[in-house]
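One protein chain omitted, others in place.
Moving on to subunit A:
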(Lines give C-alpha, C1' and ligand atoms only; values in the text may rest on other atoms or scores of the structure.)
Protein backbone atom coordinates (compact mmCIF):
# COMPACT_ATOMS: atom_id res chain seq x y z
CA UNK A 1 0.00 0.00 0.00
CA UNK A 2 2.78 2.36 0.93
CA UNK A 3 4.61 1.82 -2.34
CA UNK A 4 1.48 2.22 -4.47
CA UNK A 5 0.40 5.48 -2.89
CA UNK A 6 3.94 6.83 -2.73
CA UNK A 7 3.46 7.68 0.92
CA UNK A 8 6.07 6.85 3.45
CA UNK A 9 5.24 4.38 6.17
CA UNK A 10 7.99 2.43 7.89
CA UNK A 11 7.08 0.69 11.14
CA UNK A 12 9.46 1.31 14.03
CA UNK A 13 11.93 3.10 11.83
CA UNK A 14 13.09 6.63 11.55
CA UNK A 15 10.51 9.06 10.27
CA UNK A 16 11.38 12.56 9.11
CA UNK A 17 9.35 15.55 10.21
CA UNK A 18 8.17 15.97 6.60
CA UNK A 19 6.93 12.38 6.48
CA UNK A 20 5.23 12.79 9.84
CA UNK A 21 3.26 15.83 8.71
CA UNK A 22 2.41 14.03 5.48
CA UNK A 23 1.16 11.02 7.44
CA UNK A 24 -0.86 13.18 9.78
CA UNK A 25 -2.59 15.01 6.94
CA UNK A 26 -3.13 11.81 5.00
CA UNK A 27 -4.80 10.11 7.96
CA UNK A 28 -7.07 13.07 8.64
CA UNK A 29 -7.99 13.43 4.95
CA UNK A 30 -8.94 9.78 4.97
CA UNK A 31 -10.84 9.99 8.24
CA UNK A 32 -13.00 13.00 7.43
CA UNK A 33 -14.06 13.96 3.91
CA UNK A 34 -14.64 17.54 4.98
CA UNK A 35 -10.89 17.98 5.41
CA UNK A 36 -9.06 19.46 2.42
CA UNK A 37 -5.74 21.12 1.70
CA UNK A 38 -5.21 24.28 -0.33
CA UNK A 39 -2.21 26.44 -1.10
CA UNK A 40 0.46 27.19 -3.67
CA UNK A 41 2.02 24.16 -5.36
CA UNK A 42 0.46 21.75 -2.82
CA UNK A 43 -1.12 19.48 -5.44
CA UNK A 44 0.67 18.82 -8.73
CA UNK A 45 4.08 19.99 -7.52
CA UNK A 46 3.73 17.76 -4.40
CA UNK A 47 4.33 20.79 -2.21
CA UNK A 48 7.03 23.45 -2.43
CA UNK A 49 8.89 21.53 0.27
CA UNK A 50 7.34 18.19 -0.70
CA UNK A 51 5.35 17.99 2.53
CA UNK A 52 2.16 17.11 0.63
CA UNK A 53 3.84 14.60 -1.64
CA UNK A 54 1.45 11.96 -3.00
CA UNK A 55 -1.68 13.51 -1.54
CA UNK A 56 -3.04 14.95 -4.78
CA UNK A 57 -2.46 11.66 -6.52
CA UNK A 58 -4.41 9.89 -3.79
CA UNK A 59 -7.21 12.38 -3.12
CA UNK A 60 -7.54 14.38 -6.35
CA UNK A 61 -8.55 17.89 -7.29
CA UNK A 62 -11.43 18.30 -4.88
CA UNK A 63 -9.40 17.62 -1.75
CA UNK A 64 -5.93 18.94 -2.69
CA UNK A 65 -6.17 22.31 -4.39
CA UNK A 66 -3.49 24.38 -6.13
CA UNK A 67 -4.17 28.07 -5.72
CA UNK A 68 -2.87 31.06 -7.64
CA UNK A 69 -0.27 33.17 -5.89
CA UNK A 70 -2.85 35.11 -3.88
CA UNK A 71 -2.49 34.64 -0.14
CA UNK A 72 -5.11 37.15 0.96
CA UNK A 73 -7.50 35.67 -1.58
CA UNK A 74 -7.11 31.99 -0.83
CA UNK A 75 -6.86 32.46 2.94
CA UNK A 76 -10.16 34.29 2.74
CA UNK A 77 -11.67 31.48 0.67
CA UNK A 78 -10.40 28.97 3.22
CA UNK A 79 -11.93 30.87 6.15
CA UNK A 80 -15.23 31.06 4.32
CA UNK A 81 -15.12 27.33 3.69
CA UNK A 82 -14.48 26.71 7.38
CA UNK A 83 -17.40 28.90 8.36
CA UNK A 84 -19.61 26.96 5.98
CA UNK A 85 -18.70 23.65 7.63
CA UNK A 86 -15.64 22.33 5.83
CA UNK A 87 -12.29 21.73 7.55
CA UNK A 88 -9.62 23.41 5.46
CA UNK A 89 -5.87 23.15 5.87
CA UNK A 90 -4.55 26.40 4.43
CA UNK A 91 -0.86 26.21 3.61
CA UNK A 92 1.33 29.28 3.47
CA UNK A 93 4.47 28.48 1.53
CA UNK A 94 6.22 30.22 4.35
CA UNK A 95 4.65 32.19 7.17
CA UNK A 96 6.36 35.28 5.81
CA UNK A 97 3.73 35.18 3.05
CA UNK A 98 0.98 34.93 5.63
CA UNK A 99 1.50 38.61 6.27
CA UNK A 100 -0.26 39.16 2.98
CA UNK A 101 -3.25 37.38 4.47
CA UNK A 102 -2.95 38.20 8.15
CA UNK A 103 -6.20 40.12 8.23
CA UNK A 104 -8.03 36.93 7.27
CA UNK A 105 -6.20 34.92 9.93
CA UNK A 106 -6.88 37.39 12.72
CA UNK A 107 -10.03 39.27 11.84
CA UNK A 108 -11.90 36.63 9.89
CA UNK A 109 -10.73 33.49 11.65
CA UNK A 110 -9.42 34.16 15.16
CA UNK A 111 -11.99 36.64 16.40
CA UNK A 112 -15.16 35.34 14.80
CA UNK A 113 -16.36 32.82 17.40
CA UNK A 114 -16.08 35.49 20.05
CA UNK A 115 -17.61 38.28 17.96
CA UNK A 116 -20.57 36.07 17.08
CA UNK A 117 -21.31 35.33 20.70
CA UNK A 118 -20.46 31.67 20.24
CA UNK A 119 -22.44 31.12 17.05
CA UNK A 120 -19.82 30.79 14.35
CA UNK A 121 -16.83 28.49 14.80
CA UNK A 122 -13.95 28.54 12.30
CA UNK A 123 -12.35 25.07 12.22
CA UNK A 124 -9.34 25.97 10.09
CA UNK A 125 -5.65 25.10 10.16
CA UNK A 126 -3.03 27.49 8.85
CA UNK A 127 0.27 25.67 8.42
CA UNK A 128 3.66 26.14 6.83
CA UNK A 129 7.33 26.72 7.60
CA UNK A 130 8.15 29.49 10.06
CA UNK A 131 11.31 31.27 11.10
CA UNK A 132 14.82 31.23 9.71
CA UNK A 133 15.96 28.83 7.04
CA UNK A 134 19.46 29.04 5.56
CA UNK A 135 20.49 32.13 3.62
CA UNK A 136 17.00 33.23 2.70
CA UNK A 137 17.56 36.74 4.07
CA UNK A 138 15.38 39.36 5.65
CA UNK A 139 11.97 38.89 4.05
CA UNK A 140 11.92 35.10 4.33
CA UNK A 141 13.27 34.45 7.80
CA UNK A 142 10.85 35.96 10.28
CA UNK A 143 9.43 33.99 13.20
CA UNK A 144 5.71 34.59 13.72
CA UNK A 145 5.28 32.75 17.02
CA UNK A 146 4.98 35.99 19.01
CA UNK A 147 2.71 37.74 16.51
CA UNK A 148 0.18 34.89 16.28
CA UNK A 149 0.64 33.93 19.93
CA UNK A 150 -0.51 37.42 20.84
CA UNK A 151 -4.08 36.86 19.62
CA UNK A 152 -6.94 35.48 21.64
CA UNK A 153 -9.10 33.19 19.54
CA UNK A 154 -6.12 31.57 17.85
CA UNK A 155 -4.34 28.44 18.91
CA UNK A 156 -0.69 28.31 17.97
CA UNK A 157 1.47 25.20 17.97
CA UNK A 158 5.16 24.78 17.19
CA UNK A 159 6.30 21.18 16.68
CA UNK A 160 9.93 20.22 17.08
CA UNK A 161 10.34 16.54 16.14
CA UNK A 162 8.39 14.02 14.04
CA UNK A 163 6.20 12.88 16.89
CA UNK A 164 5.26 16.49 17.64
CA UNK A 165 4.63 17.17 13.97
CA UNK A 166 2.26 14.27 13.46
CA UNK A 167 0.42 14.50 16.76
CA UNK A 168 -0.03 18.26 16.58
CA UNK A 169 -1.18 18.46 12.97
CA UNK A 170 -3.81 15.82 13.68
CA UNK A 171 -4.99 17.63 16.79
CA UNK A 172 -5.02 20.90 14.89
CA UNK A 173 -7.18 19.45 12.12
CA UNK A 174 -9.62 17.95 14.62
CA UNK A 175 -9.80 21.15 16.66
CA UNK A 176 -12.85 23.28 15.94
CA UNK A 177 -10.85 26.48 16.30
CA UNK A 178 -8.37 28.28 14.06
CA UNK A 179 -4.97 26.71 14.68
CA UNK A 180 -1.68 28.08 13.40
CA UNK A 181 0.91 25.33 12.94
CA UNK A 182 4.42 26.76 12.82
CA UNK A 183 6.64 24.20 11.14
CA UNK A 184 10.34 24.62 10.40
CA UNK A 185 11.93 24.11 6.99
CA UNK A 186 15.28 23.03 8.39
CA UNK A 187 13.56 20.31 10.41
CA UNK A 188 11.62 18.80 7.51
CA UNK A 189 14.38 16.43 6.50
CA UNK A 190 15.47 15.45 10.02
CA UNK A 191 14.63 11.85 10.99
CA UNK A 192 13.49 10.83 14.47
CA UNK A 193 12.51 7.54 16.00
CA UNK A 194 8.78 7.21 16.07
CA UNK A 195 7.36 5.73 19.28
CA UNK A 196 4.92 2.92 18.64
CA UNK A 197 1.93 5.00 19.79
CA UNK A 198 2.66 7.41 16.97
CA UNK A 199 1.91 4.69 14.45
CA UNK A 200 -1.74 4.74 15.44
CA UNK A 201 -4.21 6.64 13.28
CA UNK A 202 -5.66 8.17 16.42
CA UNK A 203 -2.33 9.33 17.80
CA UNK A 204 -2.90 12.87 18.99
CA UNK A 205 -0.79 15.29 20.95
CA UNK A 206 -3.00 17.59 23.02
CA UNK A 207 -2.76 21.26 22.14
CA UNK A 208 -1.74 23.27 25.20
CA UNK A 209 0.56 20.72 26.80
CA UNK A 210 4.35 21.00 26.96
CA UNK A 211 6.69 18.03 27.14
CA UNK A 212 9.71 17.52 29.32
CA UNK A 213 12.24 16.16 26.83
CA UNK A 214 14.99 15.76 29.36
CA UNK A 215 14.81 15.64 33.14
CA UNK A 216 17.25 17.74 35.13
CA UNK A 217 17.77 19.37 38.48
CA UNK A 218 19.88 22.47 38.05
CA UNK A 219 18.10 24.65 35.53
CA UNK A 220 14.93 24.77 33.45
CA UNK A 221 15.52 25.37 29.75
CA UNK A 222 12.37 26.21 27.79
CA UNK A 223 12.23 26.26 23.99
CA UNK A 224 10.01 25.62 20.98
CA UNK A 225 10.70 24.29 17.49
CA UNK A 226 14.24 23.76 16.20
CA UNK A 227 15.98 25.33 19.20
CA UNK A 228 14.71 22.42 21.32
CA UNK A 229 17.34 20.30 19.59
CA UNK A 230 20.02 22.91 20.29
CA UNK A 231 19.00 22.91 23.98
CA UNK A 232 19.36 19.14 24.16
CA UNK A 233 22.81 19.45 22.61
CA UNK A 234 23.76 22.07 25.16
CA UNK A 235 22.41 19.84 27.91
CA UNK A 236 24.58 16.94 26.74
CA UNK A 237 27.68 19.14 26.79
CA UNK A 238 26.88 20.55 30.23
CA UNK A 239 26.08 17.14 31.67
CA UNK A 240 29.75 16.30 31.32
CA UNK A 241 30.47 19.23 33.62
CA UNK A 242 27.95 18.02 36.14
CA UNK A 243 25.20 20.45 35.19
CA UNK A 244 21.86 18.73 34.61
CA UNK A 245 19.41 20.72 32.51
CA UNK A 246 15.70 20.10 32.41
CA UNK A 247 14.70 20.76 28.81
CA UNK A 248 11.08 21.60 28.14
CA UNK A 249 9.65 21.45 24.63
CA UNK A 250 6.76 23.93 24.69
CA UNK A 251 4.97 22.31 21.72
CA UNK A 252 2.19 24.89 22.08
CA UNK A 253 2.66 28.65 22.08
CA UNK A 254 -0.95 29.45 22.77
CA UNK A 255 -2.56 28.38 25.05
CA UNK A 256 0.75 28.27 26.88
CA UNK A 257 1.39 25.43 29.33
CA UNK A 258 2.90 27.59 32.02
CA UNK A 259 2.13 25.01 34.73
CA UNK A 260 4.72 22.57 33.42
CA UNK A 261 7.29 25.34 33.33
CA UNK A 262 6.34 26.54 36.82
CA UNK A 263 6.61 23.06 38.32
CA UNK A 264 10.03 22.70 36.75
CA UNK A 265 11.28 26.08 37.97
CA UNK A 266 10.03 25.29 41.44
CA UNK A 267 12.34 22.27 41.27
CA UNK A 268 15.43 23.77 39.62
CA UNK A 269 15.26 27.40 40.78
CA UNK A 270 16.71 28.65 37.50
CA UNK A 271 15.22 29.45 34.11
CA UNK A 272 16.31 30.30 30.61
CA UNK A 273 14.14 30.51 27.51
CA UNK A 274 15.35 29.89 23.96
CA UNK A 275 13.67 30.94 20.72
CA UNK A 276 14.53 31.82 17.14
CA UNK A 277 12.39 34.96 17.04
CA UNK A 278 13.32 38.50 18.01
CA UNK A 279 13.66 39.34 21.71
CA UNK A 280 11.27 42.24 22.01
CA UNK A 281 7.76 41.07 22.91
CA UNK A 282 8.79 37.49 22.17
CA UNK A 283 7.79 34.06 23.45
CA UNK A 284 10.53 34.14 26.09
CA UNK A 285 9.35 37.53 27.30
CA UNK A 286 5.87 36.07 27.88
CA UNK A 287 7.25 33.04 29.74
CA UNK A 288 9.29 35.29 32.02
CA UNK A 289 6.36 37.61 32.69
CA UNK A 290 4.07 34.71 33.62
CA UNK A 291 6.68 33.18 35.91
CA UNK A 292 6.85 36.49 37.73
CA UNK A 293 3.07 36.49 38.12
CA UNK A 294 2.87 32.97 39.53
CA UNK A 295 4.11 30.78 42.39
CA UNK A 296 7.42 29.94 40.72
CA UNK A 297 8.79 33.47 41.10
CA UNK A 298 9.70 32.92 44.74
CA UNK A 299 11.69 29.85 43.79
CA UNK A 300 14.02 31.68 41.39
CA UNK A 301 17.59 32.02 42.65
CA UNK A 302 18.56 34.25 39.71
CA UNK A 303 16.78 36.38 37.12
CA UNK A 304 15.44 34.45 34.16
CA UNK A 305 17.42 34.85 30.95
CA UNK A 306 16.24 34.86 27.35
CA UNK A 307 18.23 33.52 24.41
CA UNK A 308 16.75 34.77 21.15
CA UNK A 309 17.46 35.78 17.58
CA UNK A 310 19.45 39.01 17.25
CA UNK A 311 17.37 42.16 17.12
CA UNK A 312 18.03 42.78 13.41
CA UNK A 313 16.34 41.93 10.10
CA UNK A 314 17.96 38.65 9.06
CA UNK A 315 21.18 39.39 7.19
CA UNK A 316 22.19 37.28 4.20
CA UNK A 317 25.97 36.88 4.63
CA UNK A 318 26.70 33.61 6.42
CA UNK A 319 28.82 35.00 9.22
CA UNK A 320 26.14 37.56 10.03
CA UNK A 321 23.30 35.05 9.76
CA UNK A 322 25.09 32.59 12.06
CA UNK A 323 25.33 35.33 14.65
CA UNK A 324 21.71 36.32 14.28
CA UNK A 325 20.23 33.03 15.45
CA UNK A 326 20.74 31.35 18.82
CA UNK A 327 23.58 28.84 18.73
CA UNK A 328 24.38 26.04 21.16
CA UNK A 329 27.24 28.14 22.52
CA UNK A 330 24.84 31.00 23.29
CA UNK A 331 22.58 28.62 25.20
CA UNK A 332 25.49 27.20 27.19
CA UNK A 333 26.72 30.71 27.96
CA UNK A 334 23.30 31.81 29.17
CA UNK A 335 22.92 28.71 31.35
CA UNK A 336 26.28 29.23 32.98
CA UNK A 337 25.62 32.91 33.55
CA UNK A 338 22.32 32.12 35.19
CA UNK A 339 23.93 29.50 37.39
CA UNK A 340 26.73 31.93 38.13
CA UNK A 341 29.36 29.49 36.85
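In this section, contacts are C-beta pairs under 8 Å (C-beta built on N, C-alpha and C of every residue); 3 or more make two chains touch, one makes a residue touch a chain; residues count from 1.
Here is the rule we go by: contacts and distances are computed from a predicted model.
**Student:** So which of "Prolactin", "Ribosome biogenesis protein NOP53", "Protein OSCP1 isoform X1" or "Pyruvate dehydrogenase E1 subunit alpha 1" is the UniProt name of the chain that got left out?
**Tutor:** Record says "Pyruvate dehydrogenase E1 subunit alpha 1".
**Student:** For a quick check of understanding: of A:26, A:40, A:91 or A:246, which residue touches the chain that isn't displayed?
**Tutor:** Counting the whole complex, the residue in contact with the absent chain is A:40.
**Student:** I need the residue numbers on subunit A that touch the omitted chain, in ascending order.
**Tutor:** 40-41, 44-45, 48, 66, 68-73, 96-97, 99-100, 133-140, 279, 305-313, 315-320, 323-327, 330, 333-334, 337
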